[in-house]
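Remarks on the structure that follows.
Omission of a single protein chain aside, the complex is shown with its protein chains in their original locations.
Right after this comes subunit A.
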Amino acid sequence: MTRELVVTEVGPQALVVDRGRPGWAHIGVPPAGALDGPAHALAQRLVGNPPDAAGLEILLGGLGLRATAATTVALTGPPGGLRIRRGDDRERAAASHQPVHLAAGDVVVVPPPTSGLRGYLAVGGGIVVDEVLGSRSADTLSGLGPAPLEAGARLPVGAPTTIPPVGTGALGVSAAPDAVRVRLHLGPRADWVDDAAERLRAGTWTVAPTGDRVGVRLEGPALERAAARRGEELRSEGLVGGAVQVPPDGQPVVFLADHPTTGGYPVVGVVDPAELAAFAQLRPGSSVRFSPLVIPPV
């Protein structure tokens, strides 16, 4: 029987993701890929997949999938659980952060998390939709890659190449925080913001409700244009993930995986790559503080 996951229901958003398609920024293609990279990678490991396998990124739960063949899944991200329905009457709970075996016909449902935003579901063998420019990731900015999941969609699943790890004890998982302090490497345009290091160190910002995979807007003390740069217009320049861009209203935007490849407002600093995944899970209203750093020259 064809190995597939059939989508029975979807919540606010569910996307096929892998590690993304870096390397095409020069032709306007965003990197895309899982916003919470470590959670996605852990899910793949838990089902015995190689790290480049594709899984699902599920915003605020609500996703149901029916397995057409016996398989193994694992949910990571904020702590939570899965519900497994077998037939009409039997429903059982399964914990996140461990391999869960499904029989053919089982329906697995991902409930909304109690903290954070995004769960990552891996399936043994990975989701094997066609690659676009070397990646199976959906890209919400450019529309490349598979469309967001809708009820009735059928996701092809690859043949598992290894046996899922055994003896995986319960992993210590803590709730996604609602307040973070992240390291911010100043530049390339910190000199365009008045007293950038001090203002960034002192301020506390709140995650705005408009965040998505392109970026998270922060609300708080306005970062003002440095006097020496007033009236000057920056020409669009290449952006990296984690770039903190300061538009004219002074409210910073942190760019995430589906970010445009270039942008025309000054980038005051870049969130440390090891800490960027936190922004995948920050709910609106969460608070963000920065620890500004000056990068030693290479």
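Everything below uses one rule, namely that contacts are C-beta pairs under 8 Å (C-beta built on N, C-alpha and C of every residue); 3 or more make two chains touch, one makes a residue touch a chain; residues count from 1.
By definition in this document, contacts and distances are computed from a predicted model.
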| item | value |
| --- | --- |
| Missing subunit (named according to UniProt) among the choices "(2Fe-2S)-binding protein", "Allophanate hydrolase subunit 1", "Fe(2+) transporter FeoB" or "Xanthine dehydrogenase family protein subunit M" | "Allophanate hydrolase subunit 1" |
| Chain not shown: contacting residue from A:66, A:83, A:101 or A:185 | A:185 |
| Chain not shown: contacting residue from A:216, A:267 or A:288 | A:267 |
| Residue of A:10, A:29, A:110 or A:157 touching the missing chain in the full complex | A:29 |
| Candidates A:6, A:95 or A:132 - the one touching the absent chain | A:132 |
| Residue numbers in subunit A that touch the chain omitted from display | 22-29, 132-133, 142-144, 185-189, 235-240, 242-243, 260-262, 267, 269-273, 295, 297-298 |
